[in-house]
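What you see is the complex with one protein chain gone and the rest in place.
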Amino acid sequence: MSIDWMKLLFALLGLFIVLNYGLLQYGIIRRITARIGKRIGMPVYQPYIDLIKNYAMRSQITHGVMYYLGPVFRLAGGVGVFMFMPLIFGSELWSNYSFSGDVILILYFIFFGMLGMALGASEGGHPYSFIGISRGLSQFTTVEVPFTLAVIAIAAQSGSFSITEIVAAQQGGIENWNIIANPFAGAAGLLAFLGMMMAAPFNVVQAPTEIPIGPPTEYHGTYLGMLQTNRAVLYIAEAILMVNLFFGGATNWVELLLKVFMVSMWPVFVGLVFPRFRIDQSIPWFLKIPLILGIIGIFMI
Amino acid sequence: MYKNILILALLVGLGILLSTAITDREENTSLPELPAYYADNTAKEVGAANMVTAVIVTYRGFDTLGEVTILFVSAALIAMFLKTGNRRKNRNPRPSSVILSTAQKLLFPLIILFGAYVFANGHLTPGGGFQGGAIIATAFLLWLMANPEGEMRHGILSSLEAFSGTFYVIIGVVGVILGVGFLNNSILPLGELGRLFSAGAIPVIYSLIGLKVGAELSNILHHLNEVQNEE
Amino acid sequence: MEQYLTLQNIGIATGFALILIGLYGGLTNKNILRIIVSFTIFNSGLNIVIVALAYLKGRVAPIIDDTTGLDNLSQKFVDPVPQALVLTAIVIGLGVTGVMLAYALKMYQNKQTLNINDFKETKW
Partner (left out) sequence: MVNPVHIVSIGLAAAFLMSLAGKRQQNILAYFLMIAVGAMSFISLQWLMEIYSGGAGREVFTAGFKPPFAINLRMTMDEAVLTSIINIFGLFSIIYLFDTFKKANNHLLSIFIIYLMGLNVMVMTRDLFNLFVFLEIVAIATAGMMIMSSDKKGISAGFKFLIASSVISGLLLLGTLFGYTYTGTLNIDMMQALPLIKGGAVALFLIVVALVLETKPFPANGWALDLYTSANHGVGAMLSVLSAPAIMFVVYKMLPVIPQDWQLVISFFGIITFAASNYLAIRQENIRRMLGYSSVAQGGLLLATVGLADYLGGSFYFVALGFLLTNLFAKAGLFWLGGIVNSDNMNKWGILRKKPVLLLLFGIFAAALAGLPPFPAFFAKWELVMQLGAGEGWGWIAIMLIGSLFEIAFLFKWVGRVFKAENEENAPANFAMHKQIPALLLGAGIIAASYFFIDYLNFNLTFVLIPLLAIAAFFVIDYAPAFIKNILLIGALSFYGYMIYPELQGDIMKLVFAGIFLIGGVLTLFPGFSAKGARKGFYPFAAMTIFGLLMLVNPADNLTFFMGWELMALGSFILILRGKMAEKPAFRYMLFSAGGAYVMMAAFAMLNNISGAEFFGNINIPANTAGIIFALLAIAFMLKAAAIGLHIWLPGAYAEAEDDATPLVSGVLINSGVLGLVLLVTSFGPQTLFGYDILHIMGWIGAITAIGGNMLAIYEEDMKRLIAYSSVGAMGYIIFALAINTKLGLLIALYYTILHFIYKTMLFISAAGVMHRTKTRNMYEMGGLIKSMPLSFIVVLIGIITLAGMPPLAGFAGKWMFYNAIILKEWYIQGAMIFFSGIVAFLYLYKLISSVFLGQLKDNHRKVKEAPFYYIIPQLILVMAIMVLSVQPQWLMQPLSTIIPASFAGEALQWDGNLATLSTGYWNAFTIMSVVMAMFGILFLWLVYHSRKAQKVKQFNIVFAAEKPFRPETTHVSYNIFAAYKKALGWMVTPLATRFWERLSDIFTAIADKFRTWYTGNGQTYALHLLIYAFILYIAISGGKLL
């Protein structure tokens, strides 16, 4: 089959936009959190600097092939999530490759990165990598449960797994948004979203502050750059997913970015309010309230 | 205790069950077909005056063969069991009284003779091989009581036993060969009813049985005697 | 009731009584020799029953002699078959008893006891 260059071009363009937006938003969020913490915080463009610096740095060590594959998997996963995500409802060109895979594909791609990362990090043989990975995987499995329930509920509601269909079903007024139409599923989805974002109170996985080393520490320089790229892309891509699933998608870029910003604020504020869970607390937590909400959401259909 | 009560209960039950044999049976006034046939035809078919003998030795000769075999087996079994090494050790039997030993000397041949008479006339008068054999065995019993130390010649007895048994079988086979049937007595002339030499092979068979049984029983007695006051 | 009180039935009943007594003895006595004796009683009970079954009122033993003559003997004789059978039964009983006695002797030689309860080497 021949490659559709136009489509490819637009996909990459979209990717570029999202990447930048992701970086910016990350900077903004950091700043907001700083302010709430009565601090001044870093400049908004800091992420750009980091990124450029990291890409410029040349790593002098390697642990072997799988070690390379780690970040590759991670970024491929992130970009994959984006690539199969329709951005603008009703626009053929901004729908990326969503015609060849539906929401299930995306759900799995989110995990694709995780696993790859885990493998890559563990080749380093560093014990803390294992600790971080085991926490990450354990928590993520339980996060996925309520999220899946929500997705299934919504897919059942709109009779399709295709995101485009799901968005189409939500057009025409805010009352059709799934968050309204099926609040329980929506709630389950949003709570799960907290976990997916690995923001507080569920950020013990990466433990940014105390443990100076987690999976990412194995990776520095270029690798870290890739991971940061991925974070920016994935963060936004997942937000877009939420928007498409629960908030009626978007018909143009402005609406999209606005909604994305709103959605991504949600974990930030939660994270600012709540203290961090231990891993063996967060696992049961996801299997309590969100799970129940999700089940109710399914029975709502 | 409870066990005994259970046993009693069971036996009572069995008794009741058996009693039906009395209550349900009506006294039969005439012989059934089978014995009637025997009664009417024995004389000409078998030529034995004593019908019981006829039935035992000829009509149901096969049973009798088995019977002999059983005796043989038990005798052999006892012989095997009581074959205990040096029996002679520390046996201290009471010596028998003079009266007994004298009387035994007198009676021994007579008893033997009587036994021989009984089995030789089995086809004419009550009695027969087994009875005769038993009587003979009593003679040996007497002998054993008279002299407990006495050593009997097993060889003779057992060879007697073996040969008589074998001949018995051979007679049966001869019957087959002559085509009159296994253990049929008419391989010899039936002769005249009521004579000693009549009823074909019956007297022969009965004599053989008599000898065999006598030998076997005496053997058994002797074996038992040999182990009696061991250890 | 009295129609049962025939000679034959009395014989049979006696036989049954002996059978039951023999069984009871065999099942309750602990001494092996007593058990064997009980079984001989049991056997003789059987034999009595058999003989009694052969009995027919007012008939003679099935032996031809001058008194019986030779014609319609089936009207004169008792049943010869059970008498024949009983002989076999007796002899068999004798054989079995002999074997049992031999066994008893052997068991005594092995264990110096004749109590049946002491011979439970094989169980369960």
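Each chain gets a letter, A, B and C, in the order it is written, and its residues are counted from 1.
Operating definition for what follows: contacts are C-beta pairs under 8 Å (C-beta built on N, C-alpha and C of every residue); 3 or more make two chains touch, one makes a residue touch a chain.
Since the structure is predicted, the reported quantities are computational estimates derived from the model, not experimental observations.
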Exercise. For the chain omitted from this view, which of the shown chains does it touch?
Worked result: A, B, C
For this session: Kindly state which of the options B:148, B:181 or B:194 is in contact with the chain not pictured.
Result: B:181
Seminar exercise, completed: Residue list for chain B contacting the dropped chain reads 3, 6-7, 10-11, 13-14, 16-18, 20-21, 23-26, 28, 32-35, 37-38, 45, 58-63, 65-67, 69-70, 72-74, 76-77, 79-81, 83, 155, 158-159, 161-163, 165-166, 169-170, 172-173, 175-176, 180-186
For this session: Over the whole complex, note the residues of chain C touching the chain we left out.
Result: 19, 23, 26-28, 30, 32, 35, 39, 42-43, 46, 49-50, 53, 81-82, 85, 88-89, 92, 95-96, 99-100, 103-104, 106-107, 110, 116-117, 119-124
Exercise. For chain A, which residues touch the unseen chain?
Worked result: 1, 58-66, 68-69, 71-73, 75-76, 79-80, 83-84, 97, 99-105, 108-109, 111-112, 114-115, 118-119, 122-128, 130-131, 133-135, 137-138, 140-142, 144-145, 148-149, 152-153, 155-156, 159-162, 213, 222-223, 226, 278-280, 283-284, 287, 294-295, 298, 301
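What we mean here is this: only the chains that are shown with their structure count from here on.
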Exercise. Linking chains that touch, what shape results: line, ring, star, complete or other?
Worked result: other
For this session: Give, as an integer number of Å, the spacing between the C-alpha centres of chain C and chain B.
Result: 16
Seminar exercise, completed: Listed in rising order, the residues of chain C that touch chain B in the complex are 4, 6, 8-9, 12-13, 16, 19-20, 23-24, 27-28, 56-57, 61-65, 70, 72-77, 79-81, 83-85, 87-88, 90-92, 94-96, 98-99, 101-103, 105-106, 109
Problem set entry | Complex contact set, residues of chain B against chain C | 4, 7-8, 11, 14-15, 18-19, 21-23, 27-32, 34-40, 42-43, 49-52, 54-56, 59-60, 63-64, 66-67, 70-71, 73-75, 77-78, 81-82, 84, 124-126, 128, 130, 193-194, 220, 224, 227, 231
